[in-house]
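To start, I am sharing the structure in question, which I have written as structure tokens.
Shown here: the complex without one of its protein chains, the others still in place.
As written, the chains take the letters A and B, and residue 1 is the first residue of each chain.
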Amino acid sequence: MKPAPFAYVRAGSLDDAFALLAEHGDDARILAGGQSLMATLNMRLSAPEVLVDINRIDGLAGIEETGDALRIGAMTRHVDVEESPAVATHAPLIAAAMDHIAHPAIRNRGTFGGSIAFADPAAELPACAVALGATMHIAGKSGTRDVAAADFFEGLYETAIRPGEILTAVSVPKITAGWKSGFLELARRHGDYAIIGLCAHVDLDGGTFGDANLVFFNAGDRPVSAPETAALLKGQTWSDDLADRLAASLKDELDPPDDLNADGPMRKHLAGVLVKRTLGPMAGE
Amino acid sequence: MNEQNTGRWILDRPNSYIGRSVPRPNAPRLAEGRGTFVDDIDLKRMVHATFVRSPYAHARIKSINVEAARALPGVVAVVTPQELAKIHDPWVGVLTHLEGLKSAPQHALPLEKATWQGEAIVAIAAETRAIAEDAAALVDIDWEVLPVVAEAETATDDNTLVIHEELGDNLAWQRKADFGDIDAAYADADHIVEDTFVFGRHTGVCLESRGLVSEFEPSEEQLTVWHNNQCPHMIQNILADKFRLEEHRVRVITRDVGGSFGIKVHTYADEIATVGLSILLKRPVKYIADRLESFVGDIHARDHRVKGKIAVRNDGTITAFEIDDLTGIGPYSMYPRTSGIEANQVVNMIGGPYDFDNYRAVANVVYQNKAMMCQYRAVGHPIKCAVTEGLVDKAARTLGMDPVAFRQKNFHRDDSYPKKSAQGMPFENLSHEECMSKILDAIDYDALKSERDALRDKGVYRGIGFASFIEVTNPSAMFYGVGGARISAQDGATMRLDAKGNVFVSTGATEQGQGMEAVISQVAATSVGVSPDRLKIITGDTEHTPYGGGTWGSRAAGIGGEAVAQAGRQLRVQILDAAAAMLQEDAATLDIRNGVVVDSDTGNERIGLDEIGRICYYRPDTLPDGFQAELVATRHYVPRKFPFAFTNGVQASYLEVDTETGFITLLNHWCVEDCGTVINPLLVDEQIRGGVVQGLGGALWEECLYDDQGQMLNANMADYLVPMAAELPDIDCGHAVSPTEDSDLGAKGAGEAGTCGAPAAVMNALNDALSPFDARLTSMPFTPKKVLTALGRI
Partner (left out) sequence: MDKHTDITVTVNGETVTRRIEARTNLVDFLRYELQLTGSHVGCEHGVCGACTVRMDGRIVRGCLTLAAQADGAEVWTIEGVSETGEIRDLQDAFVERNALQCGFCTPGMLLTLAELMDKHPDAGRDEIREFISGNFCRCTGYQAIVDAVEIARGSKTEKGAAS
């Protein structure tokens, strides 16, 4: 289908964008990579009056090292994150996730910040952000503020970004010694949204687990952390028995949705398989 | 110079192109993006159509308000069902040879009610497609929602609403078959093995969607339609008939078609409505179904539940098959080929490869409030093959026999033809034994079994599955014509020598990407005696080709090609008559080779075809008195000895099941196929590969999912899963060759065999992989959820 008619404006700066968003309120949508938005508009699932294109705003793209973190500009294209040596070195979880995001042509236009802001519960990057304890940098007319990833995702396609605000960057703490990341998703076809996926970021010092973040995607209306299950890892070394206990714990801790590909019980079962297949190899088993 | 001595003149021609993997002459153009698909056509003052479609599966139309839509700037027309009905006649999708098949009359836009979600109700024409869609959103329809018939199993229950009251019930057709004495066979059998097989409804998803540009010139009442349909002559007849026009003033043109696979062989209400718009507006109207419309507007196929039984003796002999097939179609039988043919094929072909005498079947075709259903690549064959081969495997397992040995024991012997199947299908010559023997070599069966077994011990679950099959091709008039359909089973070719020694070849067969133009050029070049670059192939235009059937039922090479072979031979005779007159020689001593008339026995060149053209066209004054050169020849062909050219083959699948996730990985796939004379080996193999992948789609991924209100839940490309490159194996192709005697070429069809056998091979491999678990799956597609459920993991 073709979209319903809309007006199109390019924001030349953040202030420009804020003014346009303030002027048009609910009638406006931000156009970044457009890979999610345009598909929605092409099906007439949504009909905004105005699109505010932020692709020409300077300073929103790029990856820079800021001490202990990587600051990834919101307009950084997925392909640039995928090909970034800094990301490969300092955020291997994200590097592992990137080639699961759709397909090359989509990654050439889709943006890191766009995926975070769109907050599809089946998407990889929101779960990565939560697993890594990232910080979202949000800007608005009244200034800038930071929101921790754990607090950022509020519901189905809902985030802490308020009307009139724009996500400008995401800071991801660099991986530190002793920590390892594991990423695994199960999708019907390469590049599809996963039936369920796992971002694991764990402190694994000499084979004994310490703190751990286990964050699932497509297991709820937002990235789903499993802290109770993660706590079972503390002080343990890997074993089949541990794997079984983790799987059992996940069946209690998770409450995943039903959809065309899988129901809740199937997702719970698969969560246990993901944990086993991610942590086992991490521990050198 | 390749010299053969097969006894078939066309294969024995010097410099024969038959059997060569010649690249397609139309491929470079397509590789440069210079195709002309129907959406590439742009005419003066052309408008764009779309439709308001029913959001409900079953709802009465109480009123339609089009005022706001008509008033939108850029809208040219908004046409209601009543307005359109004035200029066309409805149609009924029945054929007399499917006795008892009943269907309600269907108009292009329904007058009373919508009977499936997505049915086109109001037609809109506007300056752009986008504006037409804006207008569609402004049409206000007042609906009375009705109860929905969304389940085949209960469609004919007493308390289920009858969709078309005048028909009395929702039973479209019932077919019963009874051959031999099955009750005696059951009494005598050592085992009666049963199973129930379910096939998920799926659809073609041609990358280029359906579409047409229709132009009506009112002063001559000349209708011209550019249509990406497979059968231009059939469409010509239907449009003339339904719009009350003279058939010779209806012209249907097919240019490049972006895949069809049977989806574009049918008559669609929204396409008829588009033609109607063009007649009302007297301006060209273009309609291209978009992807969302295609999912609910294209025909679906393969929605079957089959209960099957096989009777066997302890020594491994099959004595009987029986099936009870239930298929849930849409609310009408599709026109003009009917929605009964798929079930008919299932009933006719169960057990095909095997020698047994006792067979009973009942097939019930029932109406539902879902998208219409009709022929799609391999029509019914994937179902009959999976049922047959699934029962065969289960019986083999019950008897403790190797599944290959069990098949080999029961095949019709390769030297036992001609013979008839248990259902009376006449088989001219098949090669099940040879094909099986070849595939066992190709897969290295013993080594593969060893590998599978060794891995099984390590907890890696792989399976090997086979599917022997028979596929109908080259259909005669027995398929449709006998039932009253104006669908031509014959085909014609006209060949003409031009003034420069080139040859124009005009054929009633059509091209959708399978390489028909290449095959035609190879046959034409061979039969006349020129190289293919001297040819110009003309197809897809009812004004410029002989009356033909188009392409369907894998008929283009076997039927279209044969007409070309005959026409080329006749043209050669006529050219040689002219050469003989010029050279004062006996025509019988001459031949045409590589564009030159030669002495047959020595090969000495005598006169070029360009020179013959020059003299005949410009210097006829130099020809002998009383001699008139005739440089055009037309021949037609239809198979007469056998109603169908049955082909056969076998496929094998090797796959691995991840028993923790339910995911299936296809490791390898093989096919050995016998399509008679192979005109272009590369193209045949690629037809097999493409067909296999469509079959794999139905086996693992594709399903049109409906809720109990007849709403399709996954009508988009993200949720309806088609096979993509990363999940597919390479496919190994081999051949046996059993030419048909019904033509000089001996070519049978090859387009559908891949799709026929692939799902069965995968099912059998899956169940082989799961055999240590006492788990068995017979419901396609085999999703991870179904695998995990069968394994008791969830």
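Operating definition for what follows: contacts are C-beta pairs under 8 Å (C-beta built on N, C-alpha and C of every residue); 3 or more make two chains touch, one makes a residue touch a chain.
In this text, all values refer to a predicted model and were calculated from it rather than measured experimentally.
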*asked:* Can you say which of B:Met401, B:Ile538 or B:Val722 touches the chain missing from this structure?
replied: B:Val722
*Decide which residue listed in B:Ile279, B:Ile731, B:Ala753 or B:Leu791 touches the omitted chain of the complex.*
B:Ile731
*Consider the whole complex, including the chain that is not shown, and state which of B:Gly515, B:Gly698, B:Gly734 or B:Gly749 touches that chain.*
B:Gly515
*Of B:Gly258, B:Pro284 or B:Gly613, which one is in contact with the hidden chain?*
B:Gly258
*Touching the hidden chain in the full complex, which residues of chain A are there? Just list them.*
1-8, 31, 34-35, 38-39, 41-43, 49-51, 53, 55, 79, 99, 102-106, 108-109, 189-191
_If the hidden chain were put back, which residues of chain B would touch it?_
23-24, 27-28, 30-37, 39-40, 42, 130, 204-209, 256-259, 261, 290-291, 512-515, 682-683, 686, 689-690, 692-694, 716-718, 722-726, 728, 730-731
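Methods note: only the chains that are shown with their structure count from here on.
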_Could you list, by residue number, the parts of chain B that touch chain A in their complex?_
128-130, 133-134, 137, 290, 292, 660-661, 663, 701, 705, 713-714, 716, 718-719, 721, 723-724, 726-727, 783-785, 788, 793-794
*asked:* For a test of understanding, state which residues of chain A touch chain B in their complex under the given definition.
replied: 1-5, 43-44, 186, 188-193, 195, 260-263, 265-266, 269-270, 273
